[in-house]
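First, the structure itself, so that you have it in front of you.
The complex appears here minus one protein chain, its other protein chains still in place.
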Amino acid sequence: MNTYILLFQCRDQKGIIAKLADFIFKAGANIITADQYSTNPQGGYFFIRLEFVINSASIAKVALEKGLRLLAANLGAQFSLYDKHKPLRMGVCVSRPGHCLAEILYLWSEGELNVKIPFVVSNFKGHREFVKQHKIPFYFVPATKNNRRENALLKIIAENTDFLVLSRYMLVLSKKFLNAYGKDIINIHHGFLPSFKGSNPYKQALSSGVKVIGATSHFVTEKLDSGPIITQAVEYVSHKDGLEELVRKGRNLEKRALTDALRAYIDYRVIKHADKTIVF
Amino acid sequence: MNTYILLFQCRDQKGIIAKLADFIFKAGANIITADQYSTNPQGGYFFIRLEFVINSASIAKVALEKGLRLLAANLGAQFSLYDKHKPLRMGVCVSRPGHCLAEILYLWSEGELNVKIPFVVSNFKGHREFVKQHKIPFYFVPATKNNRRENALLKIIAENTDFLVLSRYMLVLSKKFLNAYGKDIINIHHGFLPSFKGSNPYKQALSSGVKVIGATSHFVTEKLDSGPIITQAVEYVSHKDGLEELVRKGRNLEKRALTDALRAYIDYRVIKHADKTIVF
Amino acid sequence: MNTYILLFQCRDQKGIIAKLADFIFKAGANIITADQYSTNPQGGYFFIRLEFVINSASIAKVALEKGLRLLAANLGAQFSLYDKHKPLRMGVCVSRPGHCLAEILYLWSEGELNVKIPFVVSNFKGHREFVKQHKIPFYFVPATKNNRRENALLKIIAENTDFLVLSRYMLVLSKKFLNAYGKDIINIHHGFLPSFKGSNPYKQALSSGVKVIGATSHFVTEKLDSGPIITQAVEYVSHKDGLEELVRKGRNLEKRALTDALRAYIDYRVIKHADKTIVF
Partner (left out) sequence: MNTYILLFQCRDQKGIIAKLADFIFKAGANIITADQYSTNPQGGYFFIRLEFVINSASIAKVALEKGLRLLAANLGAQFSLYDKHKPLRMGVCVSRPGHCLAEILYLWSEGELNVKIPFVVSNFKGHREFVKQHKIPFYFVPATKNNRRENALLKIIAENTDFLVLSRYMLVLSKKFLNAYGKDIINIHHGFLPSFKGSNPYKQALSSGVKVIGATSHFVTEKLDSGPIITQAVEYVSHKDGLEELVRKGRNLEKRALTDALRAYIDYRVIKHADKTIVF
């Protein structure tokens, strides 16, 4: 048996579900999960995520895709079809703070993050040993604010990744880099966006006297810390929490927000739409 | 335009969604929300909630129901079809603690709880004035532990309610009463079930030294405080919180758990299954 | 027996607690609660809140204050001494949205907010009936953006209040008004400050695609929505939550953040310091 995930979106109109479900039924598949969302009951945009199982002998993925293309053309829709059990290749980029890296590699080694990790690349040498213990290639690229070495980075990541995670990578990536890479990049920002963009968000939080802090995982776009938000995690703090304590509590939030976002992403539950995300 | 909500459940099998969606499409309706759940991808039980709009001229509710009956028979399914904008009639039963009553009547008066409230019945006279200010009939039934006056209660509630809410009603209802009434009864228990059943749950929580307290809204069954849970709300506490403070924090939890449960229920998002609930 | 609350603050130095505790002990009082905070273990600022009980016959409040003045002069400190059981007079200002008003009056009527409420003033007539039911004077002041009628407002509140709560009052108060009133004003902002200042914070939240919303209670200063934060309350949201749902969830957050702030304030647990608050 194969399990496929279909993401399908178009302008809302009558009969979308009927046509899709009919197509899948006639292909001999059984829908096991359906998630649907419309931006607006009257004339909005329609999104659906369908997970279905099918006897691998009965129909090939290319045949499914061909049928879906016809249907999509008919409805003015876009779609993607994924093989659930074929893991994505996730590149990892990290600077000195290693807590998100450690969490990711632990979950991955326990089978809780269904990805391939072709490499970890860092501008901090100190992670080499830890990464090697996981039998993952490690690349040291001595990027700095003044010399971001994006070409070197690009050479490592371009070919063998489906997406990239910035697991506390402290350098801003240029528009040129984003365009050249062309695939999704997921970042963890150690602040509660849209508050506290840029550097030292915990310092900003401390000086503004907030009683709740947060971390935000989002897609990277050209505009710093402003891409579509995937997940946020928050925790109450008090006047007793100094900078060190905010940073410590924040690390837990970052680990949680980032790994929740990654799990949703690799499970094909995240759809970008209008600078925001739908997370089924 | 009419908006209908369909709850539909059966053993999982191929083609359920296709058949349902096709039926609705052919009836001229547009599905605006679809929520689906299966207890088990392999051979479990299948549930779907569909919200669809339809031109009131094109098809009557009875015609829809007739078609759905055929389909259901074919799939071995059960279903209910509701008119979204026809409010349910919610009877309210309350003892002395008035905070949940106040919350319910406030939300109702602001249009946030789409129900009719045919009456409030209480074994505490002191609520009369407050209820009357909302132009809702108030019945005083002096029920006590030793004389629960269930017949008097039943006479009031039987005919003109679709369901009953026990908004901190401190007497246990008998099996006989439950059978005679025969409709859903939603209770708020001021403890984190399954811990702390029965009376004085906050005292139980205090003496067991828990660091989190909770409130639970659930369907009433014969077994005390053990019916299917609809919602739970929790909050962190510390050694500083004495009984009075637990009770105070608990009131907020009760208000929240109960009104969340009511909103879900009257929106037809709650399905009872196997001593548990599905809350879409 | 009388219960007093002492707030005492000065530059950190050796012996502060010893001197204070010795003074209170010699006055014949028993300290029942001590809360202390220093901004910095090395050379910071020191704050303490002491609650103590004393036989009313043994020493008068003026005598206590006299002794404390000597001690404070000696340590370069500021202090305030409050009679715990003498309720503060809280003026209430409200525009159309009535949920915070309803929560405050309910808690007050149940004895959960130990204040006197000399009046409710509003630029929305519709609250009159509700306020009258609580036997609280109601003043209608038809203030608008273009004519804020601050003199009329000031006349009502100046004399008979100890502090003012803006329970969703939708007009900005001028610097001149703040100076003329000269006492604390507590506001509830329906957004997670410092994000989403100004009007329509839920619309701002929606369009920025956040996954958590919040409400903030803070002291009013000249700078809009920027005074010291007392409490914040937050809740997770998803793409499914449209504007109406954000507003609905937000109301619960506002009620909670505001009443938590009020309870802390009237219990003398809030200290303003350096644009932030200490909340014991």
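Worth a mention:
Letters A, B and C mark the chains as written, and numbering starts fresh at 1 in each.
The rule we apply is simple: a residue touches a chain if its C-beta (ideal position, glycine included) is under 8 Å from a C-beta of that chain, and two chains touch if they have at least 3 such contacts.
All of these numbers come straight from a predicted model, not from anything done at the bench.
Check C:21, C:158, C:180 or C:224 against the missing chain and you find that the one touching it is C:21.
The omitted chain makes contact with chain A at the following residues, 98-99, 102, 106, 110, 112, 133, 248, 252, 256.
Contact residues of chain C toward the unshown chain are 12-18, 21-22, 24-25, 28-36, 38, 41, 48, 53. Residues of chain B that touch the chain left out of view are 37, 192-195, 208-212, 214, 228-232, 234, 236, 238-240, 275-279.
Here is the rule we go by: only the chains that are shown with their structure count from here on.
Of all residue numbers seen at the chain B-chain C contact, over half occur in both copies; the interface is built from largely matching residues.
Separating the CA-averaged centres of chain A and chain C is a span of 41 Å.
Chain C has its Cα centroid 37 Å from the Cα centroid of chain B.
Of all residues in chain C, none touches 2 or more other chains.
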